[in-house]
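Working notes for the structure below.
Then we have chain A:
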Amino acid sequence: MTLLSLSHMTVLRNGCPVVDDVTVNVTRGECIGLIGPNGSGKTTLLRAALGLLAARGDSSLATLPASERACAVAWMPQSREIAWPVSVQTVIALGRIPHLPRGARLRDADRAAVDAAIAHMELEAMRHRTATHLSGGEQARVLIARALAQETPLLLADEPIAGLDPAHQIATMQVFASLARGGRSVIVSLHDLALAARHCTRLLMLDRGRLVADGPPAQVLTPENVANVFGVSAFYRDTPQGVVFQPMELTG
Partner candidate 1 sequence: MLVSVRISSALAAFAVALTTATAALADAPERVVSINLCTDQLGLLLAAPGQLVSVSRLAHDPDSSAMAEAARALPTNGSRAEEVYLLNPDLVLAGTFTDPATVQMLRGLGIRVELFAPATALSDVRDRLAQMGAALGQQDEAARMIADFDAALNDLGDAPATRPRAAIYYVNSYTSGDRTLAGDILRMAGFDNVATEAGLSDGGTLPLEQLVMLAPDVIVTGRDYPGQARAEDVLGHPALRALQDTAVAGSLTDQDWICGTPAVLNAVREMRALRLHLEAAG
Partner candidate 2 sequence: MRLAALLLALVAVLFAGSLLSGPLPVSAGQALVALFGNDGTPLAVVMREIRLPRALLAVMIGASLGLSGAAMQGFLRNPLAEPGLIGVSGAAALGAVLALQTGLAASFALALPLSALGMAVVAVLLILMLAGPRGASITLILAGIAISALAGALTSLVLNLSPNPFAAADIVFWMMGSLADRSFTHVWLALPFMLVGWALLAGLGRGLDALTLGEDAAQAMGVRLPRLRLALILGTAASVGAATAVAGAIGFVGLVVPHLLRPFVGGRPSALLWASALGGAAMVLAADIAVREIFPTRDLKLGVLMALVGAPLFLHLIYKTRKELP
C-alpha cells in the first residue's frame, strides 16, 4: 500500500529549481533515509511533499484536506521550537490534536499513545519537567516523541538526530527501524551516512535538487555516488555486526 507518492515534484526558488523533478513512491514498512549535502533540497522536498510549500508536480499528501493529512503523516520540522514553558508530557500530547474532536480532552487511547511515545523515546524520567528547560538534545527527543504520538502511518522527520549523543542517535534510529518493522514508514533526513547505512531500509540521495539514487543502502552508497555527490571517499563493508560505513577523505 502506498503511503506517499511524489511524481515529478519541482520547487522553484527565484526561477532556479531547488527540488528538480523528483518521483518517489513510499509503501508500508520502509525506513527511508534522505541524504544529500547541505543545500541539496532535503528540507524543501519534505515540505513540498507535505504541501507546506507550493510545488509543481503531484504529492499524494499535499492534495489531502489539512485534517486528513494530519492523520496520514506526522512532521517533525528541523527548527526545534517550543514556544512556551509547558511540560514534556504536554508537548507530546500536542501530537494527539489531529485525533481529538474539537474541544475534547485527552481520551484513554490518546493517553496510551502519549505513554507509548514517552516509552519509545525513554522520556519517562523527564515526563513532568518543563520542556523549555531541557537541553537541545533532550528537546529533540521530546519533539520526536511528539511526532510518534501522532500515530500516523507515515512519519517525516527533518534531521531529528542532529545534536543527539551517540547512544540516543542509535536509539532513535532503532525506534524508526522498529516502526518500519511494525508496518509504518519513516522518512528521515540526516547527515550521518553511517547511521543511515546501518538502520535504513532504503536511501534517497539528493544532489542539487535531483534524486540521483534511490534504493537499498548498498546500491546508493556506491563509491561513485559518494564521491560525486559528497566529494568524499568512503569505507563500506557488510560485516556480521551490520553495515559499516565510514567517510574517509576528500576526493579531488
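In picking the candidates, the idea was that all candidates are chains of the complex that A comes from, given by their letters.
Methods note: contacts are C-beta pairs under 8 Å (C-beta built on N, C-alpha and C of every residue); 3 or more make two chains touch, one makes a residue touch a chain; residues count from 1.
Note that the coordinates shown come from a computational prediction; the quantities given were computed from them, not determined experimentally.
Applying the touch definition to chain A and the options 1 or 2 in this complex singles out candidate 2.
Residues 47, 50, 52, 66-67, 69-71, 73-77, 79, 81-87, 90-91, 94-95, 97-98, 100, 102-103, 130, 143, 146, 150 of chain A are the ones touching candidate 2 in the complex.
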